[in-house]
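Heads up, one of the protein chains got dropped from this complex, but the rest are sitting where they should.
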Amino acid sequence: MSQTAAQPNRLAQGGQVDRTQALTFTFNGHSYTGHPGDTLASALLANGVDLVNRSFKYSRPRGIVAAGAEEPNAVVQLGATEATQVPNVRATQQALYDGLVASSTNGWPDVQRDIMRWVGKLGSPFMPPGFYYKTFMAPASMWMTYEKYIRKTAGLGRSPTQPDPDIYDHMHRHCDLLVVGAGPAGLSAALTAARAGARVILCDEQETMGGSLLDTRETLDDRPAAHWLQATLAALAEYDNVTLLPRTTAHGYHDHHFVTLHERRTEHLGDSAPSRAGHRQSRSRLHRVRAGQVVLATGAHERPLVYANNDVPGNLLAGAVSTYIRRYGVVPGRKLVLSTSNDHAYRAALDWQEAGREVAAIVDARTAPEGDLVAQAKAAGIRVITGSAVIEAKGAQRVSSARVAAIDVDAFTVTGKVETLECDTIASSGGYSPVIHLASHTGARPVWSDDIIGFVPTTVAGVTAAGGAHGVYPLGEVLADGVEAGANAVTALGFATTVNDADLPRVAPRHEGPACALFQVPHEKATLRAPKQFVDLQNDVTAAAIEVATLEGFESIEHVKRYTAMGFGTDQGKLGNINGMAVAARCLGQSIPETGTTVFRPNYTPVTFGAVVGRHCRELFDPERYTPMQAWHVAQGAEFEDVGQWKRPWYYPRKRAGGELETMAEAVARECRAVREGVGILDASTLGKIDIQGPDAREFLGRIYTNKWQKLAPGRVRYGLMCGDDGMVMDDGTTSCLAENHFLMTTTTGNAAPVLEWLELWHQTEWPELDVYFTSVTDHWATMTVTGPEARKLLTDMTDIDLDREAFKFMDWREGHVAGVPARVFRISFTGELAFEINVQAHYAMHVWEALFERGKHFDLTPYGTETMHVLRAEKGFIIVGQDTDGSVTPEDLGMHWAIGYDKPFPWIGKRALTRSDTRRENRKQLVGLRPKDPSVVLEEGAQIVFDPNHAIPMPMVGHVTSSYYSPTLESGFALAVVKGGHQRMGESVYLPMADGRIHEADIVGTQFVDPQGERQHV
Amino acid sequence: MFHIYCPYCEEHREEEEFHPKGQAHIARPEDPDACSDEAWGDYLFFRDNPRGIHHEMWLHAVGCRKFFNITRHTVSYEILETYKMGEQPTVGAEHLAREEKTAREGKTDSVQVAEGGQQAVGASDAALASVKGAQA
Amino acid sequence: MQRYSGFGLVKHALRHHEDWQRQWRNPTPKPGYDVIIVGGGGHGLATAYYLAKEHGITNVAVLEKGWLGGGNTARNTTIVRSNYLWDESAALYEHAMKHWEGLSQELNYNVMFSQRGVLNLGHTLQDMRDIQRRVNANRLNGIDGEVLDAEGVQSLVPIMDCSKRARYPVMGASWQPRAGVARHDAVAWGYARAADALGVDLLQNTEVTGFKIRDGRILGVHTNRGDIEAKTVGCVTAGNSSVLAGMAGLNLPLESHPLQALVSEPLKPVLDTVVMSNHVHGYISQSDKGDLVIGAGIDGYNGYGQRGSYPTVEHTLQAIVEMFPIFSRVRMNRQWGGIVDTCPDACPILSKTKVKGLYFNCGWGTGGFKATPGSGHVFAASLAKGEMHPIAAPFSIDRFHSGALIDEHGAAGVAH
């Protein structure tokens, strides 16, 4: 027991810590020791560390108040290295491990000597709620400076500045019953459901399962509760239909019983997840649970009393005092005053005294307390002062005494003389608030219950609260309530249950007297003049602040909360919200239920971003889709462009003579020339491909495309344009007639999935009578486009298809073999040159691709990427949907009247919209070509077009550049653009005023810059 | 996150497999050329947006790829039925009335709810509008 | 109206803050008003304020079914910018921006308008084309902005991963320095206090249950506190607009969707600008209190539940951690949802209706907060004159029949 000397508040025995092992940790630069089983908070208390933080607004000294998720003060910065920093860790929920490093989040140069405390002390009278709304307004220009300093003083911990070394993951779980909370209610519910054969998940946020059983004074079957707890956990572990998740917080309850659980897998082991058996393990894991039914056995949080200076270190919750003593063997002080409104809190004084320390008095607000615990306390010789309360704590960095006086709870006045009791610890209890957060996450509003002086959850189908979560507190009743909740839940799912009371452990009956409703304790001075009475410790919200807010007309509880910032901290008002509502109710002269209710949104406790993200980060953030030639492109040093999820070669920079890589412009110019003068090849496998079969396939195409399909013969290909029913262009591509009832549609790369869905939509919802089926074959066929004047020559010896220009015309397709592989070859062209699009099964893509290059050596076959493809197609005036269109462009705007079947019998998709008043309007923006007057100029894509560059700002804009490139063929820049009434303005000049002050001038021309007669693709 | 019964897969699946596709039972006019600009605009853009029972179309996108219909409450998010394309809903206005009563009793948030009886025009039309889909 | 100042604070402190005045009265409804505004959110309160201030119409009631500023005003991520693509929307949002600048002083209420700049990131070539197009248009419309490359973005936001390692590397951004964030509640409260001081009755817990309409003309409203008459009624009820329109027998081209947002725990200052990304789909800023304020997208289904689906939040945090790997160990404190009324063209409706004297201001979708002062200003002018203000005129309901949409999906596609 050598550690006890170093841990002045550690008891020689008792609690569930392992005193045989010492763990060393550092807090604010000082080294301490604790034991396995400790939390950081219990270890700090064991070491007599009173001051753990400075408060947010007033920089007041703060100590540990609670022992669990409700802790508002002991919020620390954790982490021994920069990359493993974790901001805002609650010391009460952080298991101690060897080497833990933590520090206070506020306080400079340190938490003891904090400079800001002077600002807080001197400034606090000038910082009423919302003071920042009333000042910092003059001069207006200074706000950004004021804000800089405001921001510096705000915030708690700090973000790491280096990437997280750890990984996180998810588990998708399904169960019949999810039980949240493994205290007495949760355990009995889980056991009941497990016996019925249901799939059960039982989770609990603490390091150890057991909830209140871990520190109760009561016995089960006449033995310490731990015996029953261990037996029950062992029994549950035996069931293969039960999953036990300790250290796992249910933090969000979503629709239809979808619950998210955050399992802290390694946070009790170290800063960073240690590896196991040579592999990394996730630091924490998020379980996404779909449950049939949910039992919420989440217990209750104790409410502190609101009295003057109730924030000085040494003010604790009564229940926390018991927890520290009984569970961790730590007494957090020497001499205790307990201020309570109920029987249950008496156990803190009993535990304290049994730990061998002094109890100055129990101060009970009730005039005649009468329960068994009261009797025990009196029998133990503890002084009980009735009808009174601690009205004020004294002390600077630790409580030194308590001012106690008789009070009239209803009249809210101090009625008796003040007695000062020397003490270093004040424990308080104002009753218990059921933990109803999860029950209200999906919108259900809790209701106030006068019986238990707290909010209880309303009924939501499939969700049952059990035990303290709905205000049932006596242990025997809690156990029975859990059994009933578990049985009802699984019965509702069709399981047979047998509830046998004999299964329940025996609990010694205990009489508890009624509690009184006390929230804010009156002071001799009025609230606005009394020393600060804190309601929300983390956000420094006082009873006076709430009173001021109501004075200023903030009457809705939502207004009060927002104006004072009550409940907006990381504890989300677990301690303070009910007290705050009570203070507001008092100020407004109404009851708590009249004042409002309190709803909760996820999360119950904060959740690491990384855990929410799971494995969906870094290399797995989003799929990368590859064509079968990806390895080849990578080996060639291609630069890639993201097109949807695809990686497409953008251009292929080659090494220049000096060994340097070509610039993009150089590479693109070379690739363009190769296609226009020799032969190039493009991996076009990403194009969407849809196989369409059925006797009505042709009719369907006619309805979905703007143009005509009735006469397209097998062996022929046609370009098609697709609109929405609003008349706006949504996709384009070629469709080939494979046989009379069989077509192969191509779509743009990005629209493959949307177009297939579009076809299914119309077929399934409007035209189910058409006999046609659609199947995606995008991934099945690899597509390589061989294009350029030499394309035919290159292919001639590689295929059994007759490539003669008469036998195999432009817009024909043929079947045959290429490099020994069965292939469909399409004579279509997106470059304006002679082109063959070869489709082979993707398995053979690399075989054919490499064969083409083998043969292509003789022709300097040049691979080209999407950038060159864009230049070449733009030279021909071919549009890219999504670049030259933006959802507000009709086929007519594009000048594609030739692709509109105005006289088709069926009113095809998009037709009617073309005759709306706005689509008939003259002066619509229409697609044209632009030739800059200065050929060396490449206009900026997105440049705005004006007719009068001298017009004042705002300058009327008449269109913009959609595509713009340098053409090595034209030896000039050129562009596609939309211009108001552009089709009627051929030859006119327009201007493009740029950000750098230059104004480019360009001529409106046709969209076909190269080979406007289209002869080259027919050769 | 919703748990949705797919009437084609005949089991409940997670919402992530589905895409909502807006109001159900929107029929494309038989003769678009005969539609006024107003009628065509109504067909394209005007949708029921009830606070209560809503008939909507969903797609089992990562699953059987079938479109189908859901009757869902837009406040409680309770799914009251799912049914195949071409079928008609069985749940409608009477549920709306019942749910509104629940809402007034404070089970849902306090945003205003159309109440019948008090106004010259309004709530009854709104209630009707919310089930109009059934006729389309 | 009690004037607020630093000096005033000192005076009140000496008096123990015992004599602060109400920021607004709690009046009983009069039988009638010149103008009724339905909806006590930011837009409605601003409308009432400008009616009184600029048009001398002070016999005005704002009817709010709950508490002032309790709808989307209280639930948004507070981004203010005006760099919209189309002339019509640019004019509207820039009109708002000009009012934002100086709003604290005008209202004598610090709305904490922080012009820390907004970045809209581009991750693809098409993103960059769209950004150039929008910034060029902004410049010619007199709106500040520039196009940054990846290096420029990196120097503004050193903690962001602008490397090629990213799945969708940052290629550049549009940057509007005058844009920023504001304190949402203060906007509602500031307008409320100023409107109240000019005589406007702010009626909370007053729920409109129907309209009194005769011969196609509005005569007043029915409420849970009795009938109230007015010949001019402006409805500014965001997500509930369709419900309200239904009461008047009107149909609006709106869908109400959940829009989710979330905040981290408060942190010491780490991010000094607003960063938005359409492509990886997330946006983020840091509040003065230190929370990272993060916006998610809208859920695809209609919903009035003020909550959406969990995967939407997951995708958003994936995007945030992809952009800011250092935030992986930061923790998410709270999430919530608003109800946004979305239009097919992602632009609002400011419009007369078939009912004479009944106006709607709705359809702001995900972008309403930033427009608050401008929307209130032009809507007030329209109500006062009986003719839509020129800036508001293009946002008529008629456009859904003529086809003259103002398609802002490019500029407003991500929620904000």
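Which chain is which? They are A, B and C, in the order written, and residues in each are numbered from 1.
As a working rule, a residue touches a chain if its C-beta (ideal position, glycine included) is under 8 Å from a C-beta of that chain, and two chains touch if they have at least 3 such contacts.
One rule holds in what follows: contacts and distances are computed from a predicted model.
Colleague: Hey, which one's the missing chain according to UniProt: "Heterotetrameric sarcosine oxidase gamma subunit", "Monosaccharide ABC transporter membrane protein, CUT2 family", "NADH-quinone oxidoreductase subunit N" or "Heterodisulfide reductase subunit C"?
Modeller: "Heterotetrameric sarcosine oxidase gamma subunit"
Colleague: Please identify which of the visible chains the hidden chain touches across the whole complex.
Modeller: Taking every chain of the complex into account, the missing one touches A, B.
Colleague: Out of A:729, A:801, A:821 or A:978, which residue would touch the omitted chain in the full complex?
Modeller: Per the contact definition at the top, the residue touching the missing chain is A:821.
Colleague: Looking at A:691, A:790 or A:892, which makes contact with the chain not pictured?
Modeller: The single option touching the absent chain is A:691.
Colleague: Can you work out which residue in A:628, A:653, A:910 or A:982 touches the chain that's missing from view?
Modeller: Touching the chain that is not displayed is residue A:628.
Colleague: Looking at the full complex, which residue from A:208, A:281, A:400 or A:1008 touches the chain that isn't shown here?
Modeller: Checking each option in A:208, A:281, A:400 or A:1008, the one touching the absent chain turns out to be A:281.
Colleague: Taking the entire complex into account, which one of A:346, A:432 or A:646 touches the absent chain?
Modeller: Touching the chain that is not displayed is residue A:646.
Colleague: If the hidden chain were put back, which residues of chain B would touch it?
Modeller: 8-11, 13-14, 16-17, 62-66
Colleague: List every residue of chain A that touches the chain not included in the displayed model.
Modeller: Contacting residues on chain A, toward the hidden partner: 169-174, 199, 276-282, 288, 290, 615-616, 619-620, 622-628, 630-631, 646, 691, 693-695, 714, 738-742, 771, 773, 775-782, 815, 819-824, 840-847.
The definition used in the following text is that only the chains that are shown with their structure count from here on.
Colleague: CA centre of chain A versus CA centre of chain C: separation in Å?
Modeller: So the centre of chain A lies 23 Å away from the centre of chain C.
Colleague: Let me have the rounded angstrom distance from the C-alpha centre of chain A over to the C-alpha centre of chain B, please.
Modeller: 28
Colleague: Provide the list of chain B residues touching at least two other chains, using ranges where the numbers run on.
Modeller: 1-2, 37, 40-41, 44, 75-77, 108-109
Colleague: Which residues does chain A have that touch at least 2 chains other than itself?
Modeller: 254-255, 258, 442-443, 726, 913, 916-917 - these are the residues of chain A that touch more than one other chain.
Colleague: Given the complex with chain B, which residues does chain A contribute to the contact?
Modeller: So the residues of chain A touching chain B come out as 254-258, 290, 442-445, 458, 599, 725-726, 757, 760-761, 764-766, 768, 907, 911-913, 916-917.
Colleague: Going by the contact rule at the top, pick out the chain A residues touching chain C in the complex.
Modeller: The contact residues of chain A facing chain C are 84-88, 125-126, 128, 131-138, 140, 143-144, 147, 150-152, 154-164, 166, 168, 252, 254-255, 258, 260, 288, 441-443, 528-529, 544, 548, 551-556, 558-559, 562-563, 565, 568-570, 572, 601-603, 606-610, 612-614, 616-619, 621-622, 624, 641-643, 726-727, 882-883, 886-888, 913, 916-919, 921, 940-944, 946, 953-955, 957, 960, 962, 993-995.
Colleague: What residues of chain B sit close enough to touch chain A in their complex?
Modeller: Against chain A, chain B makes touches at 1-3, 14, 21, 27-28, 31-33, 35, 37, 40-41, 43-44, 57, 59, 61, 65-67, 75-77, 79, 85-86, 106-109.
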